[in-house]
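Only a single protein chain was left out; the remaining protein chains are all shown in position.
Then we have subunit A:
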Amino acid sequence: MVDVTPADAVPPAEVGEMELYHPHSWWTKYVFSQDAKVIAVQYSITATAIGLVALVLSWLMRLQLGFPGTFDFITPEAYYQFITMHGMIMVIYLLTALFLGGFGNYLIPLMVGARDMVFPYVNMLSYWIYLLAVLVLVSGFFAPGGPTGAGWTLYPPQAIMSGTPGGQDWGIILMLSSLILFIIGFTMGGLNYVVTVLQGRTRGMTLMRLPLTVWGIFTATVMALLAFPALFVACVMMLLDRVLGTSFFMPAIVEMGEQLQHNGGSPILFQHLFWFFGHPEVYIVALPAFGIVSDLISTHARKNIFGYRMMVWAIIAIGALSFVVWAHHMYVSGMHPYFGFFFATTTLIIAIPTAIKVYNWVLTLWRGDIHLTIPMLFALAFIVTFVNGGLTGLFLGNVVVDVPLSDTMFVVAHFHMVMGVAPILVIFGAIYHWYPKVTGRMLNEALGRFHFWVTFLGAYLIFFPMHYLGLMGIPRRYAELTDMNVMTESAHHLNSFISIMAFVVGFAQMVFLFNLIWSIRHGREAGGNPWRATTLEWQTPETPPAHGNFGKELPIVYRWAYDYSVPGAKEDFIPQNVPGSFAPSREPA
């Protein structure tokens, strides 16, 4: 590079060049690869594949709910199995794996200017253990008695009793084993993500210059490393209850007139452990989405993110607060009412940093040069959907409102809006945004717009009516909604309508998958930086980036990630590796 003025001085490199493992064969290059980008693609494909299983399961559930009694093969047992596997797959094996294993692996090294994750070998193991976890999970479908039907929360005592599908068969054992494997695998990857962000950044890349995507994924990973242990312990203990007949979670119980061997355990203990993991898990899924959507909005509105520092602090605050709200999932569990008071308060406090983020997204859009590209459409859809789901969260966070709404369709509508639809919209937006970097080609625009509108409107047509059903008192987790006082004629019609919409939206995802595969060969050539974005992953010498990411020299960072439309600059974007003396910056001091 040319002369650099003292104003551009960047501290010298603190760590020598990383030694990369160079693959010698096709197997070590594409299968047992230690390259974070290949691992990311492996994670993403596996997560998508298992996600398709969850999609089919949701169709089967909707068939049963929308047209009760029409499909004989969906017995109540099968329905519970579908519901359980759908929930578990979506939350853990799809969303967590895709955001952290997929996007984390691909974007962290590129965005912080690293050659790779700090421990590529451990990173590779992480994927293979994840794959093993998925296979163990899927094997439940083929085991005697089928997968577990305990509901995704796996509450004991019912989870390991004979009345629950898989409770006394293989189902619950395979589910718990799979979760334990997932946690071990995730820990290996998670340590990599955290250490890469903390210790592996390129010169000039302070934490306060990280793109918010990295901040979101980083904070979520830290949370996951602290929250998954609770699930790990809960799984181990329930496995012991089921296999060795211990009584950690099992009280004295009479089943079918017979006194069981168990005695003196506490089902509430499981709920505490589960939700100590389960609530942070919501934000483990949401924070990467928050981060990614911030970058999408900034890039496609050609404007710097509003209040960058506050965005970072809000992410950290949400992450910290999410560890002290878990019992708001347990208002009806019979715990002390004062607990409810405490947890309702903390829950409502979380609304403050979250609201800061929403306002900042909106203020970033304010008077921006908004390009309604597909990633932007998905980002906008995310904001409204997230606000929607967040507002019903305020309802459910209050004890007095939650108690009557608990276990109704209202809850289903709430969490699907806030941690189902909203993060998935971001995932779609992110795929449309970064697909050109991964493959070198753009996704098809027309198919993409079709996919967006059907998904976005369809998701509302599915989940909005559920709020009304819930307010009417229609319960969740019932295999048949027929002979109930609350099930009026119109509620039945609404249910059928929801089911039909579920199929329509599902169909749109097939179009999306087709687009993903078709565009690898037939998409428009993208070039290195199709969105004219500032972050480092768009400045790589090759597209898709080669092993080692940045060619001979690692980039040096001179500015934050949001120099869009800087007054006085030639272009409306200035990449992070352009020195300050070449172009002005609006980085906050």
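Just so it is clear, contacts are C-beta pairs under 8 Å (C-beta built on N, C-alpha and C of every residue); 3 or more make two chains touch, one makes a residue touch a chain; residues count from 1.
Here is the rule we use: contacts and distances are computed from a predicted model.
S.K.: One chain of this complex is missing from the view, so tell me which of "Cytochrome bo(3) ubiquinol oxidase subunit 3", "Galactose/methyl galactoside import ATP-binding protein MglA", "TonB-dependent receptor" or "3-hydroxyacyl-ACP dehydratase FabZ family protein" is its UniProt name.
M.R.: From the listed options "Cytochrome bo(3) ubiquinol oxidase subunit 3", "Galactose/methyl galactoside import ATP-binding protein MglA", "TonB-dependent receptor" or "3-hydroxyacyl-ACP dehydratase FabZ family protein", the omitted chain resolves to "Cytochrome bo(3) ubiquinol oxidase subunit 3".
S.K.: Pick out which of A:Ser44, A:Ser247 or A:Asn549 touches the chain that's been left out of the picture.
M.R.: If we include the chain that is not displayed, A:Ser247 is the one touching it.
S.K.: Which residue among A:Gln64, A:Gln81 or A:Thr187 touches the omitted chain?
M.R.: Looking across A:Gln64, A:Gln81 or A:Thr187, the contact with the absent chain belongs to A:Thr187.
S.K.: Of the residues A:His86, A:Arg115 or A:Arg201, which one touches the chain left out of the display?
M.R.: A:Arg201
S.K.: Going by the contact rule already stated, which one of A:Leu52, A:Leu132, A:Ile253 or A:Leu269 would touch the omitted chain in the full complex?
M.R.: Of all options in A:Leu52, A:Leu132, A:Ile253 or A:Leu269, contact with the hidden chain holds for A:Leu269.
S.K.: Go through subunit A and note every residue touching the omitted chain.
M.R.: Interface with the chain not displayed, on the subunit A side: 1, 3-4, 6, 8-15, 19, 21, 118-119, 121-122, 187, 190-192, 194-195, 198-208, 225-226, 228-230, 232-234, 236-237, 240, 244-248, 261, 263-266, 269, 273, 276, 553, 556.
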